[in-house]
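Input: a single structure, listed below in structure tokens.
The complex appears here minus one protein chain, its other protein chains still in place.
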Amino acid sequence: MRKVPTAILLVHCPDQRGLVAKIADFVFHNGGNIVHADHHIDTECGLFLMRVEWELEGFQLHRDEIVAGFAPIAANLNLKWDLRFSDHRQRIAIMVSKYDHCLYDLLLREASDEFQARTALVIGNHPDAGSVTARFGIPFFLFPIDPQNKAEQEEKELALLADHEIDLIVLARYMQILTPRFASRYPNRIINIHHSFLPAFIGSRPYHQAYERGVKLIGATSHYVTDQLDTGPIIEQDVIRISHRDSVEDLIRKGRDLERIVLGRAVRLHLDSRVLPYGQKTAIFD
Amino acid sequence: MRKVPTAILLVHCPDQRGLVAKIADFVFHNGGNIVHADHHIDTECGLFLMRVEWELEGFQLHRDEIVAGFAPIAANLNLKWDLRFSDHRQRIAIMVSKYDHCLYDLLLREASDEFQARTALVIGNHPDAGSVTARFGIPFFLFPIDPQNKAEQEEKELALLADHEIDLIVLARYMQILTPRFASRYPNRIINIHHSFLPAFIGSRPYHQAYERGVKLIGATSHYVTDQLDTGPIIEQDVIRISHRDSVEDLIRKGRDLERIVLGRAVRLHLDSRVLPYGQKTAIFD
Amino acid sequence: MRKVPTAILLVHCPDQRGLVAKIADFVFHNGGNIVHADHHIDTECGLFLMRVEWELEGFQLHRDEIVAGFAPIAANLNLKWDLRFSDHRQRIAIMVSKYDHCLYDLLLREASDEFQARTALVIGNHPDAGSVTARFGIPFFLFPIDPQNKAEQEEKELALLADHEIDLIVLARYMQILTPRFASRYPNRIINIHHSFLPAFIGSRPYHQAYERGVKLIGATSHYVTDQLDTGPIIEQDVIRISHRDSVEDLIRKGRDLERIVLGRAVRLHLDSRVLPYGQKTAIFD
Partner (left out) sequence: MRKVPTAILLVHCPDQRGLVAKIADFVFHNGGNIVHADHHIDTECGLFLMRVEWELEGFQLHRDEIVAGFAPIAANLNLKWDLRFSDHRQRIAIMVSKYDHCLYDLLLREASDEFQARTALVIGNHPDAGSVTARFGIPFFLFPIDPQNKAEQEEKELALLADHEIDLIVLARYMQILTPRFASRYPNRIINIHHSFLPAFIGSRPYHQAYERGVKLIGATSHYVTDQLDTGPIIEQDVIRISHRDSVEDLIRKGRDLERIVLGRAVRLHLDSRVLPYGQKTAIFD
């Protein structure tokens, strides 16, 4: 993996002249070596989005001084911004139900050092996933959900997530819909995998819907969770070819590979600070 | 292209034991050499679908005698069936509006002998396509459509299509919706290209819809036209990757390649008698 | 998974008239219900290849009688053939070195019932994989290989494989080249995953070769092992897009997903008796 630690600045503001130059100049005048700089102007919204990454080695500001050093520039330019460090290991909570293929996949990617992160805990609404987490030595918390206890259980989950200082929540085929209250507590920090090519086949049993409709490709979509079902900003999508020979069971099997890969890519893009959500969309700086 | 002429039998019936054997046996006992045989059982519907293709050379029944020869077997097995000959050039009518990329593409594929067909005429609701057809020496008929004259113009179009003994109608980015009356006259013989990954983005301006939603892939879908908008049996679909950098104009440009290829494949599959529509679906025997 | 047990007949012979009919007729006259029948004629080689699958339920021959029943027909038609049963769980041996992503993937697919098979043992030339197999309760055998002991170790491996009545050997990123003697003992029963789009980048370090060449896609290829390096019949291939931004490490990471999926598909196709190798090629009846 990456050896030299870097600082990553994510910027978001109304478009105006000189933004690239002024931000690059801040890095340069403090002796930083830029390893990645990319920006996007959404001309319809008049919005400027940028990602800059530079090596901390040789940078004249200590990592604790960068916020104070950049704040006046940001204030002057009216920026919304966020500073990250590449060597910070984010803390992940994974939420699952019965299906364990995405859970396994995430834990194996973490073990292969694909993620700059540590899975701090797994929450299940069903006990099965516990045997998987045990193999990886990760704490498992069971919160069975039914219509009566949902609000109450979510409160406990939120308390647990806060206690463990969770940075990112991944819904790895979690078959419950989070309440808007829960979703709003982690804006753009809850990633879901939906097993269809959104916006096709929103809601439940998308493989059954795809089978009924007779499509020739099935898809999977990874997106941030908002308070509206399956409409959050899309991070990554992909598809796979199917034929009339494929039963619903075949779709489910083929879809598992798709779900694992699409979710794995989305989580990695997020952890590497390469996703800038804005409105109902994302810019992906990869 | 294929040199030896073949007969193609398409069969459709409730599933029962022995269908493959009995149909293959009919061909064999008359001395036919099977070059392709494929079938599908839709277990949910209890439906059997089959395509058999054999060389006419050496077959003991003359091509005019095959229908009479097979009819008793078909009656006995309660088959719906259709007999085609690979050396029959089907007659196509293409319907277009202003965009000419799909029209050009179809005419070039025909010129490259990709299609066992001849485009007999082109119908436009806009005069622009006339200059394209002139280059290829194909008659062009202009039927401008407005809400008042639609039924009347369609009557004239249907008369023209009947006069020219048209086998297949291809809507090559034809921006009008056919009336149910028109559609019902050519069941499973009108192929449309819709510029989205159906069932996502049904209706008008799908690229604008895709842009607004922030999807990461765009698609195109070729399907048979029924009396309901964009819900006919799907023949072929494909997708292409886009990014946040792509404007609506970029989506339209990238989509043109997709539309041409998806429509070209669908038309070819139909002309080669490889598509068996049933219910809202198709089996593709390629 | 499939509930009704079936018989699968794989046939291979010089092309001649009536093969489809005669084989289908054998099934039908014994009361079998064909659920899949597909064939291919390689006109260049004059070769006929066929796969027929029918339900054992209701078939008048007991599964032990089918060989005797079909043998006279086969002799008459000069067929090479093979009979399989869908409910037979094949016994797999997986061979690995240090990388464990393909090993994990195969074991998880088995646990998800994607394979009609059981992994009987894992052979490693390096001890690391032992911790993975322990989690799944599968015996692990360590045979460290060096230039001096290779022939000797292979002898022991062959003895072990024979003892365990292994049907299929999967080289899941096994970094040793098998001797021709070993390969010839399991013709078309050793599946390898090569981490390139063959025939590009044969041999060692294909991701490094791909990086040097500046290709825009990388691939993976699953093939049967023959006595010549990386030239056996190809079962499955796929590719993934890369860019100039990707380092060799990124290629290795992206390639892991590709290797897992391509190998998983190839193993499944083989286990379902859907692969008919002939010459340097395969026909895939999926």
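First chain written, first letter: the chains are A, B and C, and each begins at residue 1.
What we mean here is this: a contact is a pair of C-beta atoms (placed from the backbone, for glycine too) under 8 Å apart; a residue touches a chain by one contact, two chains touch by 3 or more.
Note that the structure is a prediction, hence the values are computed from the model and not measured.
Touch with the chain omitted from the figure is made, among C:Ala37, C:Leu198 or C:Val225, by C:Leu198.
Interface residues of chain A with the unshown chain, by the touch rule above, are 17-22, 24-25, 27-29, 31-35, 37-39, 41, 58, 241.
Residues of chain C in touch with the missing chain: 40, 42-43, 197-201, 212-217, 219, 233-239, 243-245, 247, 279-284. By the touch rule set out above, chain B reaches the unshown chain at residues 1, 101, 104, 108, 112, 114, 135, 245, 249, 253, 256-257, 261, 264, 286.
To be clear about the criterion, only the chains that are shown with their structure count from here on.
Averaging C-alpha coordinates per chain and comparing to chain A, the farthest chain turns out to be B.
Taking the mean of the C-alpha atoms as each chain's centre, chain B and chain C sit 37 Å apart. Touching of two or more other chains is recorded for no residue of chain C.
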